[in-house]
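My questions all concern the structure below.
For this view, one protein chain was removed and the others were kept in their places.
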Amino acid sequence: MTTDEFRREMERGPVVFLPIGATEAHGDHLPLSTDSLQPEAMAVELAARMNGLIAPPVRYGFHSSTRNMPGTISVSFETLRGLAYDVITSLARNGVGKLVILSGHAGAIHMAALRLACEKAVAEFDIKLMLLTDYDIAAELAAEMEFGLDEGHGGFVETSRVLAIAPDLVKSRRTMGKFVDKGFMIVPDPETCYPQGIAGDPTAATAEKGERINEYIANRLCDLIARNFGEVE
Amino acid sequence: MTTDEFRREMERGPVVFLPIGATEAHGDHLPLSTDSLQPEAMAVELAARMNGLIAPPVRYGFHSSTRNMPGTISVSFETLRGLAYDVITSLARNGVGKLVILSGHAGAIHMAALRLACEKAVAEFDIKLMLLTDYDIAAELAAEMEFGLDEGHGGFVETSRVLAIAPDLVKSRRTMGKFVDKGFMIVPDPETCYPQGIAGDPTAATAEKGERINEYIANRLCDLIARNFGEVE
Amino acid sequence: MTTDEFRREMERGPVVFLPIGATEAHGDHLPLSTDSLQPEAMAVELAARMNGLIAPPVRYGFHSSTRNMPGTISVSFETLRGLAYDVITSLARNGVGKLVILSGHAGAIHMAALRLACEKAVAEFDIKLMLLTDYDIAAELAAEMEFGLDEGHGGFVETSRVLAIAPDLVKSRRTMGKFVDKGFMIVPDPETCYPQGIAGDPTAATAEKGERINEYIANRLCDLIARNFGEVE
Amino acid sequence: MTTDEFRREMERGPVVFLPIGATEAHGDHLPLSTDSLQPEAMAVELAARMNGLIAPPVRYGFHSSTRNMPGTISVSFETLRGLAYDVITSLARNGVGKLVILSGHAGAIHMAALRLACEKAVAEFDIKLMLLTDYDIAAELAAEMEFGLDEGHGGFVETSRVLAIAPDLVKSRRTMGKFVDKGFMIVPDPETCYPQGIAGDPTAATAEKGERINEYIANRLCDLIARNFGEVE
Amino acid sequence: MTTDEFRREMERGPVVFLPIGATEAHGDHLPLSTDSLQPEAMAVELAARMNGLIAPPVRYGFHSSTRNMPGTISVSFETLRGLAYDVITSLARNGVGKLVILSGHAGAIHMAALRLACEKAVAEFDIKLMLLTDYDIAAELAAEMEFGLDEGHGGFVETSRVLAIAPDLVKSRRTMGKFVDKGFMIVPDPETCYPQGIAGDPTAATAEKGERINEYIANRLCDLIARNFGEVE
Partner (left out) sequence: MTTDEFRREMERGPVVFLPIGATEAHGDHLPLSTDSLQPEAMAVELAARMNGLIAPPVRYGFHSSTRNMPGTISVSFETLRGLAYDVITSLARNGVGKLVILSGHAGAIHMAALRLACEKAVAEFDIKLMLLTDYDIAAELAAEMEFGLDEGHGGFVETSRVLAIAPDLVKSRRTMGKFVDKGFMIVPDPETCYPQGIAGDPTAATAEKGERINEYIANRLCDLIARNFGEVE
């Protein structure tokens, strides 16, 4: 898309998607790009459904618990917040009025950085802005898909979804992982909370289930966007 | 306590409690100091039980959703993080080796600020550090006390607890409040999520129930501290 | 005070007091809370006299010379300035138009942090703002009370005042302290300027003299506030 | 690549490429992703030649002169510097010892941000680090390819290269652009320096010339890397 | 002095003087450079006496009260602190072990910025460091020279000193100025504290008195330096 095409696109007021991924250890069966693949796939699907645009994805996030695991590349809180704020406000200055930020990583501090950026941006610009991690929506399937509180990082949901999105990147040998609760302790070696590198049961994961989850997320997002932004296109 | 007394106290390795409160609108029946009263009461109880010390409380936090309501005094993310980091590391330099930070406010960004401060401190100092909001523990009573997902800011739990701690500060006229879900929208007027200023049912609150909750939190904290820090005193 | 009560209070335009204390070594006879006790007592007295309000006190300050003494908890310059700025501007947004900031600690850098925050706030908000340390006023009694240039941290004035405010917290065994002048050297071990931990003569301190000082400060502050803010109430 | 595969890759000491792109107006014939496409293509080619790895690309940079043109998304100097520093040092902590940062955008302030990040990183970590924009090398072809000082943003070189990399993204209708020199003035509307949005002559561009340029850059980079890092693989 | 000469000078361990001036309104009779002239003259005199070196002077400071007067150029607190810190530590890295920082401006926040920089530097580097404003020493002459508490900015002392240093820069027409006390109010228009732009009585100033003051300061500084740094040269 050229500058001129972009300018013309802006006139019809499209929904813009900003996928925020991560580069993070996800156990021995999932790629480091797991948190990038998921929101990017969602953005592609949703942009197609509603004739939206996709901003270039961000592929680095903030990581606490996995920061010492090989392959995790973490940026600082300030960098992530600044990056999100700069991109959102640059988009707003360009006339973007409807923005959906989809984060593949759901860490609490990571999300707080994005949320602070969003709160500042909506206080300064006239932009409709949604911020969520698609995991927020996937969690609604817990009963139907029979996954529980143990499910988490690199587990059944993520493995199924990546199997549906990029099956070649998933190793066939998988083992369950159990999160070790530290009872509110803040420890310098948080990777010890994930002795297997993951939490949940990836052995139950299948591409079909992943498709079901992805479809569910896409549908729910469509509804949310229609409700929040008004009918689009 | 004088400088000399403090120095001698440090020698026995006491658990130190740092209560972090807030000054925040809590509906028409609860005082602005609601989030300060609860962790300070817990700190007093726990310090008494295990011969611990209490650091001077902080009474300002970070507020998003209630920031436009009368009486909410909010500090910035940087200020809160800096304040927590400075106090924690100053305590660590003074020889404090076991620290429990109890936050009365449980907002996600507020907690992220505290968590970032804690993670930096434990990476730099040899200190055992717990961070939690007593609401994390109170939530375990949901089934027993029959409060549900609607329960939240200024609702049944907080009202009961303040009735037990400082009954004179609670107004008798109370109404239910319902949180209005914005579907992941980041809005510039988040107070509209709380049309009644609160979420939950304060009409069911009693001092007895508050005592039960406070007792439960104190007991659970005692257990957690003993397990996390080793037997104390 | 609830959010609603606060809102109504704001309508009558009360004077608000923000006591800024500290947690700092004050010799072997005075408590670490010495700098908190004094401005909080003054705020209580003044608020009573003129039907004012008291904002939740801050109990941490910036400390240079005593920072290595046991029990001193120091926050950074940025934290103190940010905290003061955030609280002042949050109060101003809430409608507070007359604010008195009373600092119990009088260190030059500590006061510069507060002053920078105040200067920024008055440039941005329509608020009448006083900033002082009650020691500024106590110094006017030097001739009457016969204390001299040697008087200072933890000396006659502070000991007398705390004896009047919280006598149980003052130890009966006291010794004089002499400030060691370093001739404009900036040294990494500034605690060596206070070999006894204090400067001045606490042996001459009495509760009666403390009451006289406190009364004098309260009266002078009343006059200053009336003159600066116009007649109140 | 999984965490385990990454860990094993690190053992052989591969060259890692970090492509830094941009989202920037490049005239009416080139896509907004022009500055991302070029270094990413180079990274793919070079990684293949020397069995290197490619870190997830960054697709946002700092823009001065084109910042007001539709489609330019600019991040702040601090964000870009922080992002580069965080990613470099996170890679270094992961064991990366040979890193090549290829920037598609060549703005002076953009490059200064990257350079500051690099200088800080090499002062702190034992890492061999190259930083360049492939335009630095393309410029060596000026005589051979007969482009002159007028050549620049969105001109002959960039158009030829994108024609070779992603021909579908280049519009066939192209016009020359002339840079308007402001004589060292710093102006608030720097887009007026590019009345046609570009500088140089894209009408002379062909995919063949682009392939020649890309091949030249890849060869020169191979030589430089071999010389700088020692023989690799 | 060349790099080589500097290196050799460092071997004998000289005292280095860093004059910190200002560009500030000083009434209708004194130049904007008043605060630069004084410490630079002192540095020249002292360096001559003890074979010291003079670092390039800084000529911008932080100004509160005169910031709205024509000709005052003020830098921010952060800039001044950063500048002082960077220069001090760069000197220390170069082997400077004895440094005297002479500030011509004596504002409390200005001095706090310098002091914070100095405290950080001495905590990190092995350097003997003095920080003072020559006004601190001039004040000792109050009784002898018969100037009182009204004396201050642009008054008798400064006028006399500049008359002795650069008589051509002082206007012959002078009037007294009276500081207007605001009773601890922080006001947005602090220039109203100086209706005449100055405080004190410049009509009594003479070059002879200025020489006496300058001589006194130089002598006292010599003594202080000898005592603080050990005998030099």
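The letters A, B, C, D and E name the chains in turn, as written, and every chain counts its residues from 1.
As a working rule, a contact is a pair of C-beta atoms (placed from the backbone, for glycine too) under 8 Å apart; a residue touches a chain by one contact, two chains touch by 3 or more.
Nothing here was measured: the structure is a model prediction, and the numbers come from that model.
Trainee: What chains on display are touched by the one that is not shown?
Mentor: D, E
Trainee: Looking at the full complex, which residue from D:130, D:145 or D:222 touches the chain that isn't shown here?
Mentor: Of these options, the touching residue for the absent chain is D:130.
Trainee: Which residues does chain E use to touch the chain missing from this display?
Mentor: Here the touching residues of chain E are 1-4, 6-7, 10, 21, 23, 25-33, 36, 55-60, 69-76, 78-79, 82-83, 86-87, 90-91, 94-95, 171, 197.
Trainee: Since one chain has been left out of the picture, which residues of chain D touch it in the full complex?
Mentor: Its contact residues with the unshown chain are 64, 77, 108-109, 111-113, 115-116, 118-119, 121-123, 128-132, 136, 182-188, 224, 227-228.
Methods note: only the chains that are shown with their structure count from here on.
Trainee: Between chain D and chain E, what's the gap in Å when you average each chain's C-alpha atoms?
Mentor: Measuring from centre to centre gives 49 Å for this pair.
Trainee: Could you work out how far the Cα centre of chain C sits from that of chain E, in whole Å?
Mentor: Measuring from centre to centre gives 30 Å for this pair.
Trainee: Hunt down the residues of chain E that sit against at least two other chains at once, touch-wise.
Mentor: Residues of chain E never touch two or more of the other chains.
Trainee: Determine the shape of the graph in which chains are vertices and touching pairs are edges (line, ring, star, complete, other).
Mentor: line
Trainee: By the document's touch rule, what are all the touching chain pairs in this structure?
Mentor: Touch list across chains, by label: A-B, A-D, B-C, C-E.
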